[in-house]
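What you see is the complex with one protein chain gone and the rest in place.
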Amino acid sequence: MNLLNKIVNTKKEELINLRRKFHKHPERGWLELYTTVEIIKYLDNLAYDLKYGKQILKESSRQGLPTDSEFKEASKRAYKWGADPELLDEIKDGYTGVVATIKSNKPGPTTALRFDIDAIGAREDCSDKHRPMRENFSSINPHAVHSCGHDGHIAIGLGLAKCVKELFVQNKLRGKVIFIFQPAEEGVRGARAMADTDILETVDYFLSGHIGFKSDTTGQIICGITNSLYTKKLDISIQGKSSHAGAAPQEGQNALLAAVNAVSALYSLTQHGSGMSRLNVGRLKAGTYRNLVPENAEIEMEIRGENDEVISYLFKKVKDVFKGIEDMFNVSVKMEIVGEASAVKSDQKLIDIVKGSAKNVKDIKHIIKEDRLGGSEDVSLLMEKVQNQGGQACYLMFGSDIKAGHHSSNFDFDEKVLSTAVQLYLESLKSLGNINL
Amino acid sequence: MNLLNKIVNTKKEELINLRRKFHKHPERGWLELYTTVEIIKYLDNLAYDLKYGKQILKESSRQGLPTDSEFKEASKRAYKWGADPELLDEIKDGYTGVVATIKSNKPGPTTALRFDIDAIGAREDCSDKHRPMRENFSSINPHAVHSCGHDGHIAIGLGLAKCVKELFVQNKLRGKVIFIFQPAEEGVRGARAMADTDILETVDYFLSGHIGFKSDTTGQIICGITNSLYTKKLDISIQGKSSHAGAAPQEGQNALLAAVNAVSALYSLTQHGSGMSRLNVGRLKAGTYRNLVPENAEIEMEIRGENDEVISYLFKKVKDVFKGIEDMFNVSVKMEIVGEASAVKSDQKLIDIVKGSAKNVKDIKHIIKEDRLGGSEDVSLLMEKVQNQGGQACYLMFGSDIKAGHHSSNFDFDEKVLSTAVQLYLESLKSLGNINL
Amino acid sequence: MNLLNKIVNTKKEELINLRRKFHKHPERGWLELYTTVEIIKYLDNLAYDLKYGKQILKESSRQGLPTDSEFKEASKRAYKWGADPELLDEIKDGYTGVVATIKSNKPGPTTALRFDIDAIGAREDCSDKHRPMRENFSSINPHAVHSCGHDGHIAIGLGLAKCVKELFVQNKLRGKVIFIFQPAEEGVRGARAMADTDILETVDYFLSGHIGFKSDTTGQIICGITNSLYTKKLDISIQGKSSHAGAAPQEGQNALLAAVNAVSALYSLTQHGSGMSRLNVGRLKAGTYRNLVPENAEIEMEIRGENDEVISYLFKKVKDVFKGIEDMFNVSVKMEIVGEASAVKSDQKLIDIVKGSAKNVKDIKHIIKEDRLGGSEDVSLLMEKVQNQGGQACYLMFGSDIKAGHHSSNFDFDEKVLSTAVQLYLESLKSLGNINL
Partner (left out) sequence: MNLLNKIVNTKKEELINLRRKFHKHPERGWLELYTTVEIIKYLDNLAYDLKYGKQILKESSRQGLPTDSEFKEASKRAYKWGADPELLDEIKDGYTGVVATIKSNKPGPTTALRFDIDAIGAREDCSDKHRPMRENFSSINPHAVHSCGHDGHIAIGLGLAKCVKELFVQNKLRGKVIFIFQPAEEGVRGARAMADTDILETVDYFLSGHIGFKSDTTGQIICGITNSLYTKKLDISIQGKSSHAGAAPQEGQNALLAAVNAVSALYSLTQHGSGMSRLNVGRLKAGTYRNLVPENAEIEMEIRGENDEVISYLFKKVKDVFKGIEDMFNVSVKMEIVGEASAVKSDQKLIDIVKGSAKNVKDIKHIIKEDRLGGSEDVSLLMEKVQNQGGQACYLMFGSDIKAGHHSSNFDFDEKVLSTAVQLYLESLKSLGNINL
């Protein structure tokens, strides 16, 4: 058993405890207040160099923010859960997430590791069949549940940080390692604001990973995701003018009718010769009273595309439709991008390094070199940033036996994956030159 | 001063007190529990023959019923306000309204008088400029306000019942007089269920009236409304099937898209050679999550027409559209009529009788023979019933200085109209042969 | 029998002959070449002061012009029918119609009389039941037929001109009389171009009339039309870009889809509180091949309104729709007004004068003072011009027994109306002060 094995072995129980603590206290995107405060406290104890709040998030780039009342409710809840009030004050109203850095005195590459920290907005299964219920770590927030495994990601990040600290103390660290705890991955909302700051500026290598998904067996690993869907999530608000529908219909500017005509046109846009193209209007809400010409309409929609050409075409056409609708119905339209992802494209060199590293992890029994991802992940924006400045990036999948599909109310994973993932990260850091045994 | 004058004069203060009591306790349509109980108690004291509950409302004909939780909340509120629990039990869950009859021993016609009793679902103006606030009779129900004057209609009905009782005692009554206190006029929802029972079966004459509207000056009277708009209020619910919009769009049955296509088609229906035609989709709500094919849609709409031909045409075409949509998008559609009115068509003979009677009422300074009504009134369904069986009907307007338009949060009227209206009803009953001085 | 009677009596046969000659040689709007040449020749013989061609038609205001090949075909036909080649050359390509003036030396008002001269684009009934067939004056142009009575209007105009000339010679004329022979009334296309010149500049009184329509009984007269529908006829052309629908749908700019979305939106525009409102898309043609994204679309439509407010609202909204469509589908749209009429509003003073004059015409048995017109007439534009400069205008109906509805292939009228109309015009000119017996 090598040194890295040993280091990890001593963390196994803590990894599980960390995961369960965060599982019990889930918070939705941009509302990860308790979560962020606990991460800060944990890493501060390890003497990491910490940044958070407006230092790590470009204010205007934050996408899909909650409402004011959701912000307030989240603050109250975190306060009730015992989060430090002063820290809370610095991160409330949409400034969650942490960036922690450790720097050795010796030369070596800068490697960034990213962990997403938000939960799903749903209620957890409360039957006895569900282990978190039986073993008493199920969600105490009725509006959220960690049913996508991000609780595990936080635990992996913190446990790994502890290991790296130990190696630093033992003088075995080289270069710099950056731990990025990203908010609001669900709805692909949080990465854009981090990518638009300087936190990734000097990064040579970027690694991130997900528990489960395309790899639902404990002991399996997918070394690199080589493609996924481009996507944009859009909120559209149409403002018209109300009037009495019986007496003066001509005085109204019918926002509902504008929305209806827009949606009709939107669904004609998805034929593209260069690849798969998707558009969905998931929600439409318009009007107030039966006898008034509706003055407002709200649309929640998304577009997806197999490649950059498709998504760019679709996005332009969607904007064209709403531009035209303004003239057609004399309404004003506001469009907001509330989530965004490009394609995850892991670099071959990093894939090979991860593959080589995986061979040194005893618990990994089945290594898959690469695969595509059916859905979307905003880690793509961070990877792209690193890749555009000459660095390399890789997004992996940590196999784990899954009880139910991601986002199900009774989702649960095999906690063995936690230590396996930490070990693979350590082996990879070694391969990259950040750890010198 | 004649006898009728004298009788009314002694009621002036009580009329105002009654109006203010009901103004303070407003209840929305089908929820007029306290209101109904108080009317019953008042008329029971006068020994009227009373009917209420399922005796006066055909269960399946009640339109636009509230939700279960609204029913429950209303019961609690009425109980809190002191309404008799046993009576409450008989009328709860949508059986409000009262029919009260007084019958003399002498021959004479049967005349029905109708008063609507429901309030508007809004919050009352709470500034000091608003008299109900200053004089302490403003609404204590945050969800309702008598901003259409029906509080006045109840007071007129009860005050008139007291006068008629006195005349009965003095042996001056002939034939039969029926007082109908109708629920849920707002949204034209309540009359249909009363019209579908036998309460109007032997009626020779039918009178009803409204404070204000086309007559907004105290002392003015419009003797008969000769036309108004036919209307139908429709709720449509579309049920489809959800699926993941990115992975399996073809597995969904898109209810939002069905709604959008239906609305688009609906708005093409309003051209008709025989008269004015209106259609409005006031509300549309569809879908749940951004990334799911929407499985449900709810539409609230109304149609109006200048005549029976127009409204029948429109209603048929609306049904055609939704029938077609079921096939087109493989969804199922439910349509409910939640309100309905035909045209108010007062009989000329009754208009003339009201006109003659008005001349005997000192407070009436300006008599207008007839006018049309821009909007809709479900009294039309009751009038039609009487007219179809050979009787005559008339709908009048009692002029009153108005502080703000009907349905405004600061609506208020000149209470002088209360006694004027009672007196005009009495004079009309005399002209019709129900009172013999 | 008065002098005017006598003068008309000598023209009865000629009136019928004239009508039948033009009936036999019908020509559609802007193609009335033979017709115009014959009118010129007739009036030139009477020494009228004549204007035609670009003097009486503003080039850019001519609406709904035929195609080049239709122009060419019409020239050939008129030439074949014996029309003077030099005159033909001056009026070909859309410059038909004549304005003829006669001026006395004595003071008096200026009165304009307008006669429309075009035929309908259809084939005449060729059965023996149809009198023009039996009596050998049916259309020899397979593409046109005088099935709206304009042949009669021309005959009335020319016969009247001859009568007026006789009165002039007898020194009985006062002031000035202007005869306007207007092209292209069908489709309300010709009046605009005449109204936009100076031919009506000094006109005090304006009279025009139609055989039949609301008055389908010989001997009847309607003295003035007091309302009719505003209308605009619009041709819209949408230009997009073609692409292969299977391989590269995204490269196309789909003109058919733009048209479809536009039409859908258009039909939602016809609800207006101030009066009747109509919109019809009569024709739509789009696309070339099944497997190409359609690059073009052509729309023929019309709007109508009860008043100026309605038509202005509708026209603005129609323009808004097509402006919006350009952005929505990245197409370019051209809109052309190909016909236009405002409301015919006869002045009361003139109506009274016509009414008084009608009493002097023996053949008129039934005088109706005024009526509304269900359809549209571009005489309204000429009347409006006169009225806007302070003059008065009146549009009448000459009753005539009708064999079949206007525009039917077997339309025919009772030719008695010709002399009755001439006589009524003469009596009216007398009442107005243009004739002094």
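The first chain written gets the first letter, and so on, giving A, B and C; residue counts start at 1 in each chain.
What we mean here is this: a contact is a pair of C-beta atoms (placed from the backbone, for glycine too) under 8 Å apart; a residue touches a chain by one contact, two chains touch by 3 or more.
Note that the structure is a prediction, hence the values are computed from the model and not measured.
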**Fill in**
The one residue from B:49, B:89, B:201 or B:320 touching the chain left out of view is B:320
**Item:** Residue, one of C:293, C:321, C:354 or C:383, that touches the chain absent here
**Value:** C:293
**Prompt:** Which is it among B:47, B:126, B:169 or B:247 that touches the chain not included here?
**Reply:** B:247
**For subunit A, residues in touch with the removed chain** = 264, 267-268, 270-271, 276-279
**Message:** In the complete complex, the non-displayed chain touches which residues of subunit C?
**Reply:** 187, 229, 233, 245-247, 249, 256-257, 259-261, 263-264, 267, 278, 280-294, 300-302, 304, 374-376
**Prompt:** On subunit B, what residues meet the omitted chain?
**Reply:** 245, 247-251, 254, 257, 261, 264-265, 268, 271-274, 313, 320-321, 323-330
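Criterion: only the chains that are shown with their structure count from here on.
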**Asked** If you average the CA atoms of subunit A and of subunit C, how far apart do the two points sit, in angstrom?
**Response** 71
**Request:** Averaging only over C-alpha atoms, locate the centres of subunit B and subunit C and give their separation in whole Å.
**Result:** 53
**Item:** subunit B residues counted as touching two or more neighbouring chains
**Value:** 264, 267, 278
